[in-house]
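Below you will find the structure I want to go over with you.
One protein chain is absent from this view; the other protein chains keep their places.
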Amino acid sequence: MNSPLLTAEGIGRNFGALIAVDAVSFTVVQGQIHAIIGPNGAGKTTLFNIISGLVPASQGMLRFQDREITGLPPFRRATIGISRTFQNIRIFPDMSVLENVLTGMSPILRQPVWSLLLRLPAARREEAAAKQEGLRLLEKVGLHAQANARAADLSYGDQRRLEIARALAARPKLLLLDEPAAGMNPTETVGLLSLLQELRKDGLTLLLVEHDMGFVMGLSDRITVLNFGRVIADGAPGAIRRDPQVIEAYLGAKVAARLAAEAAKAGAPP
Amino acid sequence: MLGQQLFNALVLGSVYALFSLGFTLVFGVVRVVNLLYGFYFAVGAFIALFLATLAHVPLWLAAPLGAIGAGGIAAILDGALLTPLRAAKAPELSALIVTLGGVLLFISCLTLAFGTEIRRFPAELLDWPAFQWGGVAISPLQIVIIVTAMVMVSALFFFIEKTRQGTAIRALAENPDVAALMGVNVGRAMAMTSFAAGTLSGAAGILIGLNFNAVHPYMGESMMLRGFVVIIVGGLGDIRGALLAGLALGFAEVLTAAYISSDFKEAVTFSVLVLTLWIRPSGLFGKASVKRA
Partner (left out) sequence: MWEMLDDLFYAYQDLFYGLGVNAILALSMYAVVSLGQLSLGQAAFMGIGAYVGAVVTVKLGLPFGLSLTAAMIAPAIVAALVGIPTLRLTGVYLAIATIGLGEVLRILYLNSDYLGGALGFSGIPEKANGWIIYGLLALILSGFLIITRSRVGRACEAIRQDEDAARVMGINVTLYKMTGLILSAALAGLGGALNAHFSSFISPGEFGFETAVAILSYAVLGGVATPLGPVIGAFLLTALPELLRSLHEFRGIFNGLIIVLVMIFLPKGLLGWRVRRTG
């Protein structure tokens, strides 16, 4: 069946006395869209930083395609197929849109420096192919017309798309998306939703952190819920929606109890 | 003999600590490695020198005036050069570059005005006989240096920990945005910091100028290297660290000069710097805010 792509086993991270992530374990299955949700401060972004290698884990182990990657430096993770976007959109502001995407392509551009320096035919071919591929990616996210615009001049929604295009440039196997819908209006969100579904159809595995419940519920195959750095639930969207612990985490104990009581009175699952 | 060396080390070390204190303070608060510091060092010495020689101001008055003068100049120049960059939210290395250009500019002006020859304090002013104490020759000047350094360092600690302005400055060092929101007058706190640091640097310049009886525009240059080592070993922004590391460096230098070779002093200093960066870059007390690749 579908094999596990990324496995987190007992990942923990503390900053001094502050425990940001506590014994988190979950599995991302290949070809699925897996979401990590939880209230603010639950440790989601820290977890993402650990998976992409920008922050080292204090405990635990990370596996990617059966290979342990816990101590692997961030740039190597990109080479083995893990790509990511950032919560606060970190495109390269002064470069053009196309250049941003081409930068993302670094792991698969293999011509050595001396070949580049001498402008050998192989190097020139690779650069031309790269530009074509870059334009194709921009077309996929709908930014083809702005290929030569300055990245910082783009609208917020377009910058998000650019970041996704850049993350796709190296043909990753796993794409980490940190709050991709943040700051987007409903129209942009719908566009993003269809883009992500298209990516899943292309065979990409997605792991996203998100706040927007509607977005997550409609999109994901599997959801892991974090609270105070710990996993409190893990399963299909339907089950998560009804999970009392999740409801309590988001809405508080009183509301959770009230909802549970109402459900019991109605006598049937909501 | 060892006793003599240790005493000399104490003298030198206290001045290094004094100098580095202001340097590290500025880094902690303004977040800039301010190379103009080397200029304020020389300026303090020059002002004191001219007051003593030309205006015939007694030394006990000329010295503090020189230090305060340096502080005032520091508040003005730091403000003029660093404020526009802060306003434009320039990256932190830009500030270092500006102070680099600035120190070259101002020291060159100093050289242009006064020439590079070494000037000396008038001999009568320094003609205090040394006395013996347990086999160690001690000059009253050296006592004055140690005491002055200690007093100024304590004054700084008191100011930073106990006064309102000092607290404002500490708040600024901790978190500039929150401090501003809490009503700290950022501009004024920065000016105070520059003034305090400049005064310390000028005072250190005067003390060194008196100790070796030599004043010239480039005297701050070799001091800066020592300043770097001290603030890194002590931890960037940490004033206890600067104090300890300053003293330690004084000892290391004097003992190296005495028992190995005087030529190797700087090499030892630099090696300490590289070793620290290699093994423990955050220094003795620094926060571990050094990035790991």
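Order of writing sets the labels: A and B. Residues in every chain begin at 1.
Keep in mind that, in the parts below, contacts are C-beta pairs under 8 Å (C-beta built on N, C-alpha and C of every residue); 3 or more make two chains touch, one makes a residue touch a chain.
All values reported here derive from a predicted model rather than from experimental measurement.
Touch with the chain that is not drawn comes from one residue among A:Leu54, A:Ala149, A:Ile232 or A:Ala263, which is A:Leu54. For the chain missing from the display, the contacting residue among A:Met61, A:Leu116, A:Leu193 or A:Ala260 is A:Leu116, taking the whole complex into account. The chain omitted from view is touched by exactly one of A:Met105, A:Ile164, A:Ile240 or A:Ala256, namely A:Met105. Interface residues of chain A facing the missing partner chain: 52-54, 73-79, 83-84, 86, 90-96, 98-99, 102-107, 109, 111, 113, 116-117, 119, 123-124, 127, 130-131, 166, 170. Within the complete assembly, residues 33, 81, 84-85, 88, 90, 92-94, 96-98, 100-109, 111-112, 221-222, 224-225, 228-229, 232, 236, 263, 266-267, 269-270, 273-274, 277-278, 281, 289-293 of chain B touch the chain that is not shown.
Throughout what follows, only the chains that are shown with their structure count from here on.
One simple way to say how far apart two chains are is to compare their mean CA positions; for chain A and chain B this gives 49 Å.
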